[in-house]
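One protein chain omitted, others in place.
For clarity, chains are labelled A, B and C in written order, and residue numbers in each chain start from 1.
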């Protein structure tokens, strides 16, 4: 099918990163989403995060399910392998992919339908296994690709385009993550790149499973008055609990960490995540405090955003399973096959 | 296959309930579970709860998935229809059953494997829909019927029979329920009938979805030293946060409710649940407090039991959907078919 | 009827036009308006919407075929192309037949390389005119479509009164919208009248549609479920089945809601996935409600396990499978008949299911209702295999009728009274002449209580792991399935003089195959026709096939799934069955059927 002739986006800065690559090198093919779709902004933020972290494109694995959101991996880092799999199964497919090759950096893109309905069980168990990946939920409160049905993240009272209110309690990936022992939990907004990019970078550096719930409005089916996932509503009700600073490994900035009241968390890979403007009654390392804070502000109808919870102390799936540092898919066959002699010896037990 | 010849259990009291039935009338066929299995005690508690509530056997619907736990509906209330369905699908099948007939009292029996692994998504969405049923998880930390693999509820460090420790964070149905907005959340122990029976009765009277997580040891595969789901461990580490009193509708006891520091919650059907011995820092009606309390004591390795959280204010699936009070399956066809005249009229729109 | 690529006499009510648009620009309403107006002119017409799996920005096409003889299958050569999508100019302009016409937006000049000498280009400055006449940018985009509709109305002689009438009906509430639509319509209309000569093909009123309606299969399916008395619907959104539930919801609000109390005599549950959707249907049916789900291929795959439970535990379930192109996600907005084998034998172990094959929305209505009677009488899952073409396109079909004396066939269900009369109740015996045993519903009587299980059970309903006891039940299930053959809709059979071959098909292939049959007959290749409408197959299916030296099975999948089912489930020798397979994803055209049959001419002995 002929591809669209929109003019390709222009990036003023052709600034190069440590690999000598420009941000262009992290882009993908032209988006086919609706003009104004929040998902395209998330794509742009991912492009920037990968660029700034100087990730090698071919060492990235892009995973997704099915949905408008799940289409987006085609729109970033065309130099990376991508897998647009089946509806709701991405977390499980990623688990297998990561099991086979722990050397790649995994970026999973999902939607609220993909993750909170059909794929809910898989996501919960991916959290349990603490598989090392960045897991982005592009959350618009509806099933975009199937034309606007409520998803499980729709808030009570939020109105559909036709005006019917949703009546069921929403599934909040943040609360869910807290209850399941998730080790990295963030919420952001597609319209706030300043906040989103550092969070994505921190997520990419995290030791295990990093959930980032991004409110990403669906301009076509859920951006109307009465929706609690619209641009307007989110802007008006968004509360930033903190600002995230991502400090790459061995950066001189390391010096002033912890100073002037900022909370600093050293990441597994040597980088540091620094939280600024953290309220006194809040500590991103204390599950109880976080839950309490969120409950309180959620009660006030506020959409709390930021890197909400972080715990670098929990081993990921590979550490738990004592697999070698090198990718299992790279281990030479000779090391895997016990050989005929061992077989003969073994068979003495079968007599 | 010939059924077993164990002598059938003897019940001393042949006391009759309001329907003139004895407890025998609430029993089912002989259990084929291992001698000492916790599930059999849960069965006994259910028998007693139904008997004491004077439920009409044929107005009960028994639902289950697959597992040793899911076998138990055959062992109680043989006068009720039962549905031993498929592994993990009970919550969804019950949703449909309840949708069709809201007049029955539904008792769902599941296992930790059935509910927290393969059936996790369905259970979470049953919570969201707040379908009116008692949902019992007979939680033994293992897959009993398939011979003892760890389930998702196995605690970190809990040892398998072979001695390997579980390494992944458990999925705790109580925490999960809190995060998903469940309206009735309890935890108990198969070995503590005094606590369990009133909780089951309260659950049966609840307006919506009542989760009861019952620690129910698997004597064959998970009752050894090193297991955190053994009889011994549970007894030693169990902390009763409160005592539940179930007060049936229009009972004289109603008088002294609320007195001597007890918390009393009026149920949808006019009955009352009274909490005794509630710690000062605890309120079963305050989600935040409950979460905080559980986190604190869980941290100390305590197994907090009791009717932990209760909210009677949330409508169930039928109320949310404005269905009639009578079972949909009973509505006469004449009321359902618009008839030929309406069809002719309608078709003017199709021209 | 097909015409060769060259000859172009002036033709009345016999031509095909194609409209190429950009998805999400509101062209659908303009195209629908045209289609509906032609329908109201009493002329046989069809419209096929070829849309992408995308919400906005990708190419989308709409085809309208007008044919006084009533041939309304997809035509493959277009007399007129309305080229509104610059991305696809190349492709679209190539598709116009020699001597055909291209109507395009002349606000921008056509790139020279797009020019063709053998077609006439009709330029209308649509964007220009709309920009001048309308303020809002969104409105300008929308009105462009109405404007080209206006031009078409002019060049094709669509009855303007009818069009205005349609606008009145559509915008009775919103006067302003009506005005702007009329305005846009006039823009295009007047421009065309001024600048273009009459085309060699045009419309003229007929009286073919007085007893007909214009409806899509999914709406008709939903209506069938309402009339059958379905009260529980569970589903998970998936193209192209979603509109079944949208329509069912609408009809329930219209017909099932109590004006005073606001209570609705139905519950529609958007499930968390397809596993739960079928689970809910099974749970509701177990409890005595008429329940159904609508889905498409991927959903059927996910339902596999529970379909086996319903089959083995003998629980009614109705599944509307609106097929799309597989495997996997495949092409969600393209049509295929690729789920036939999967539905017939869904689930592990030995299972066989009942299938119905509607050919158009009218049969969707009839068969949807029928599904519930079959599911309850045979206490088993019943599939209606519709598809995207039937389900989502508007078809001209005879008015739907309903017999008010109809009462649901609930099958064998014992009530409290009947239970009192028997000594002891057993779920799986005694069986009736169709090998069906009586079930009981929860909440009726303790005497009827039994334990439903998907594990091994005896004919009395008790748990078993014993071969003979297990086998006894499984063997009855096989007989029960065979017995259903007499109850599914019989095949439609039409014979022609001198026919020695048979042409067989299912579902939406019907109009294309019928057109092909006429053409073949004219070419001295008369063939008998059979359209299969249900599985298990009725004896008449076997008789027809055995009665012809060769039968061509026309179906829309790669692996000849219907033919495979005929081979396995009838006594017909394999060499009597040939395939004509078309599975690219667009609705079937007679041309492909004819080519498919004639290309195999040499491979069979017959014909002078």
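Simple rule for what comes next: a contact is a pair of C-beta atoms (placed from the backbone, for glycine too) under 8 Å apart; a residue touches a chain by one contact, two chains touch by 3 or more.
These numbers were taken from a predicted model, which means no experiment stands behind them.
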Only these shown chains touch the missing one, namely A, B, C
The listed residue (A:97, A:197, A:247 or A:290) that touches the chain absent from the view is A:97
Of the candidates C:326, C:491 or C:526, the residue in contact with the absent chain is C:326
Given B:23, B:49, B:68 or B:107, the correct residue touching the omitted chain is B:68
Full-complex touch with the removed chain, picking from C:334, C:514 or C:578, is C:334
Across C:244, C:309 or C:419, the one contacting the chain not displayed is C:309
Cross-chain touch to the chain not pictured, restricted to C:49, C:85 or C:347, is C:347
Logged for chain C, residues touching the omitted partner chain are 52-53, 297-298, 300-302, 304-305, 308-309, 311-313, 325-334, 336, 338-339, 341-342, 345, 347-352, 453-456, 464-468, 470-471, 474-475, 478, 557-559, 561, 564, 567-568, 571, 573-575, 583-586
Hidden partner sits against chain A at residues 1, 57-59, 61, 63, 73-74, 78-86, 89, 92-101, 103-104, 121-122, 124-125, 129, 317-318, 321-324, 327-329, 331, 333, 335-340, 342-344, 346-347, 350-351
Those residues of chain B that touch the unshown chain are 1-6, 32-35, 66, 68, 86-88, 117-118, 120, 143-147, 149-150, 152, 220
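What we mean here is this: only the chains that are shown with their structure count from here on.
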Between the Cα centroids of chain A and chain C the separation in whole angstrom comes to 40
Where chain C touches two or more other chains simultaneously, the residues are 272-273
Where chain A touches two or more other chains at once, the residues are 117-118, 120, 152
